[in-house]
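One chain of protein is taken out of this complex; the other chains stay put.
Residue numbering begins at 1 within each chain, and the chains themselves are lettered A, B and C in the order written.
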Amino acid sequence: MYLLQLFNGLSISSILLLVALGLAITFGLMKVINMAHGELIMIGAYSTYLTQNIFKAYLPASMFDWYFVLAIPASFAIAFVVGLILEMSLIRFLYGRPLDSLLATWGVGLVLQQLARSIFGAPNVAVTSPSWLDGGLMIMDGTLLPYKRLFIIALVIACLVAMYFYIYRSHEGRRMRAVMQNRDMAACLGVSTRRVDAMTFAIGSGIAGIAGCALTLMGSIGPSLGTYYIVDAFMVVVLGGVGKLVGTVLGAMGIGMFNTLFEYWTNASLGKVLVFVCIVAFLQWKPMGFVAMRSRSLD
Amino acid sequence: MKKRLFYQLGLLLVAFALVLAGCGGNNNEPASTNGEASKVTDAPAEDGIKVGILHSQSGTMAISEVSVIDAEMMAIDEINAAGGVLGKKIIPVLEDGASDWPTFAEKARKLISEDKVATVFGGWTSASRKAMKPVFEELNGLLWYPVQYEGLEASPNIFYTGATTNQQIVPSVTWLLENRGKKFYLLGSDYVFPRTANLIIKEQLKAEGGELVGEEYTPLGHTDYATIISKIKEAKPDVVYNTLNGDSNVAFFKQLKDAGITSKDITTLSVSVAEEEIRGIGVDVLEGHLAAWNYYQTTDTPTNKTFVENYKKKYGDERVTADPIEAGYTAVYLWAAAVEKAGSTDVAKVKEAAKDLEWDAPEGKVKIDGETQHIYKTVRIGEVQSDGQFKELWNSGEAVKPDPYLKGYDWAASIQPTE
Amino acid sequence: MLQQKWTPQRIWLLVGYAAAAAALFSAPMFASDFRLNLLAKFLAFAIVALGLDLIWGYTGILSLGHGIFFGLGAYAMAMYLKLEASGGMPPDFMGWSGLKELPYFWKPFENFGFAVAMGILIPSVLALVLGYVTFRNRIKGVYFTILTQALVIITTTLLVGQQAFTGGTNGITGYSTILGASLGSADTKRVLYWITAAVLIAVFILCRYIVGSRFGKVLRAIRDGENRVRFIGYNPAIYQMVIFTISAAIAGIAGMLFVLHVGIISPSMLGIVPSIEMVLWVAIGGRGTLIGAALGAIAMNWAKSEFSTAYPEGWLFFMGGLFVIVVVFMPKGIAGLIGQIKFRKKRKEEDHEGIRNPAV
Partner (left out) sequence: MKESVILQCDDVTVEFDGFKAIQGMNLKLEKGELRFLIGPNGAGKTTMLDVICGKVRPSSGKVTFDGKVDITRKKEHQIAELGIGRKFQAPSIFPSMTVHENLEIAMRQKRTVFATMFAKLGDDERSRIDYQLGMIGLRSKASWRAGGLSHGEKQWLEIGMMLLQEPEILLLDEPVAGMTDKETDKTGELLHEIAQLRSIVVVEHDMEFVRNFASRVTVMHEGKLLKEGSMDEVQGDDRVAEVYLGKRRDADVSRSTA
């Protein structure tokens, strides 16, 4: 049973991580408090819903199971484009004003939610998960590890690896880090900061889209989907230490594991309270999160 | 110095304008702001009867409530097409409760005291009803509340057209004990309806020989049920009695299926999952699970046939009807019938006329109970089929008399309100 | 203001304030009962906005947890009202939650004075404790903001979960009288409105005093450069703690008034959404100006009320869009906009005087 709890904890951590990864970029690297992140997740989920409907309508039933393979890049792409538009029309005015970005993007979130309500209707929509993700891996004494949860763990790892290579190994990534660390200097060296900003934000949004796609396997798809995850996602990033991928992973693991433990020992409501109390206490102890960066500047 | 002062003066001017706009503007010409209220209201206001429709059109509860608005509007249109009430057209005034309880109270107050509506159809959550109740009692308005709820209430200014506990929960528990097993696991969202419902169920289980093997509440908006499902597995219940709210149902049922538990392994009976919710959860995960309601789209009555047809014709073929939708629709007709009988929209007269009023609703014959202002309803237990519709497994035969305080049940003596 | 001279402008300003106060107090004469009730609610919101402006506009701390302080004040008053309605018996929701006895911590709330004191004290003490630990640990900016959100989650989950003691999601509603006077009667409502207006004016004067004092200058210095303040010899943590506590107390007072006018308090009023909305009132009105904050609260709520009536389906587009535009393109809000117009006009006249600070 403890094995299963461990797995559950891992699974919750992976979902949290997936939800927070995009935020780790937009908030962690760019210092934009994007409250519309949840709505970008929602966009990813609705993209999956649309992909499913297109498959249902235009392709033979035998092909249906493969819609999900296409849905992941589709969600990424759509959320990417929305993120790009958002950055170019709005976010670029907000660099260096993190608290203002919080308020403005909250307004954006409201609009996107209502937009979803107008387009898709207020009720939830259903996404049928592909049959190859049904069932699970049976390991001893009837403990079943659902394929969907395993799939999400794998997806997170894939995203992490891709992000790692993009940020730390690619040419584009190097520019991105340069801009995030010293905008003026990067600009002096001929890096187009406008372009890099837009790309970075869009990639963060795209990853939120992937998260939305994955979440269709686990939960509801409706206009308010994003609101369920947004606060948790911020907690993950802050707990981990802003600006560090490793920190985000640790943050997600910490919250996921403790959540499962507390929920198992007490109940869901109390478990949630305890987790948040722990976060508050932890931040008192280490205000900069698990992985902190020191600086010598005055502020 | 000068600039500062001019600047403050400017602000003060704006303040003035606002205060005046906020309070003064309206009194002189009460119709003006109401005129904007809905496009329909611009029609001749004199020879119509205004009614309020107050549900959440935004926020988390919009998921459920928007369909009820549709049903109520349809009933109003039908009645108007048939000549209206007392020879006058019904004019709906729409307001958004925005899933926020104080907003419900505010809008209720506006509908009664500003728009002077004859009655209001509205509310979904218990909290929204509790928020509106004092307003209706204070201003002597009339509210028709269309959703099943936890009982223990009977306001003289509210008509309850959804089921109270003895028309849904109590009979379903009895049925489950007789047909599915004795070991119950109670799972609900952390709010008033599930907690009160489970309080009742626990007493009933004690009295009728059931066994409680677990009880769990999850915060509203909870999205991961892995831990709860392992707890359920450990407890090995025969029945999971599910009072989860809206979105949580989706996560719970999807993850229940992934954990390898089907309706054959454990029976789940839900009281908040209707046809509408099935569409959002997906038939693939819900097939075979049970629900307890008073109405299904498949309920076989002549009125229901035309009701479903008209609803689909009006709002689209893919739409479905469900219990609260039907209860909202019924509420409008019951009110109209009461007004016709009373010959007036006066609250006291309508209430008097509504006593023992009968109507052939889509769910079957319903009757208003004068004492509690609830309605007699038939209890039905249904099983989700692969087409997303319910198959009725059992019904109570005749309409059950509403008993919101469960006075007719000895075991419920301890759950009376203290006041 | 170095020398307080009776310049004509100053007199005009005082006349303006007096007229505004008079307008506030005479509103019951031309407003319908419903409108008066709405206005009273907005005035309560304006009070929170003032408190919020103290910490955000003047000290640079963004709290997304003011809903809690507002709510706790409201709950204190609601407990009193509920006990008065139930005649000291356990209120209805305790009954259907299986609680037969009135819990010990409810009992003192039968006393009106005690309830009012608690409505101020509980939020203050909570803010003091939170402020003490976080500001001492130099948690600031975004981190503080997110911490307050965590606090919101904790408080609301607890309030919802402890249904037997708090009324759960339904909150506490169904009151009858206050100090024996019926809450439903028009006279009581008018008196309550006047009390609210008076409290608003009192809080406004208090805030003006704070902002104008040297204490207020230190707060602005903290906003400009917290570390620099430290090297001058002030302990910013204490200042932040004190102003945060004052702000929370003001929110608690506003909460108590809110309950009197609205007749319900529930955990949803303490949630993240209302807390952000409160900040937005200040943002839209104009952070860093007290009148702006109060006006923002009144204007936004009035707009919300009107638009949600006029366009029940689309009002969120409008509100969301407004938030975005104001925050992004008018960081100083309505007050800033008016300031700009005035400024531009004046500038033509005194073109050569350079950039003067409007504060002196």
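Definition applied: contacts are C-beta pairs under 8 Å (C-beta built on N, C-alpha and C of every residue); 3 or more make two chains touch, one makes a residue touch a chain.
This structure is a prediction, so every number in the text was calculated from the model and none was measured.
S.K.: Among C:10, C:190 or C:223, single out the residue that touches the unshown chain.
M.R.: C:223
S.K.: Spell out the interface residues on chain C facing the chain that's missing from view.
M.R.: Looking at chain C, the ones touching the missing chain are residues 2, 210, 213-215, 217-218, 220-221, 223-225, 227-236, 238-239, 242, 354-357, 359-360.
Just so it is clear, only the chains that are shown with their structure count from here on.
S.K.: Both chain A and chain B are touched by which chains?
M.R.: C
S.K.: Cα centroid separation between chain A and chain B, in whole Å?
M.R.: Distance between chain centres, rounded to whole Å: 35 Å.
S.K.: So the centre of each chain is just the mean of its C-alpha atoms; given that, what is the distance between chain A and chain C in Å?
M.R.: Centres of chain A and chain C (C-alpha means) sit 33 Å apart.
S.K.: What residues in chain C touch two or more of the other chains?
M.R.: 157, 160-161, 313, 316
S.K.: At least two other chains touched by the same residue of chain A: list those residues.
M.R.: Within chain A, residues 114, 269, 272 contact more than one other chain.
S.K.: Note which residues of chain C are touching chain B in the complex, please.
M.R.: Its residues touching chain B are 1, 7, 9-10, 12-13, 16-17, 19-20, 23-24, 27, 30-39, 41-42, 86, 89-98, 100, 157, 160-161, 163, 167-171, 173-175, 183-184, 262-264, 266, 268-269, 289, 291-292, 294-295, 298-299, 302, 305-306, 308-310, 312-313, 315-316, 334-335, 338-339, 341-343, 346, 356, 358-360.
S.K.: Tell me, which parts of chain B touch chain C in their complex?
M.R.: 1-16, 18-24, 26-27, 30, 33, 36-38, 57-58, 94-96, 98, 100-103, 105-107, 109-110, 113-114, 125-127, 130-131, 133-135, 138, 150, 152, 190-192, 195-196, 199, 217, 219-220, 414-419
S.K.: Using the touch rule from the top, collect the residues of chain A that touch chain B in their complex.
M.R.: Chain A residues touching chain B: 1, 4-5, 8, 11-12, 15, 114, 117, 121-129, 134-136, 144, 146-149, 217-225, 227-229, 260, 263-264, 267-269, 272.
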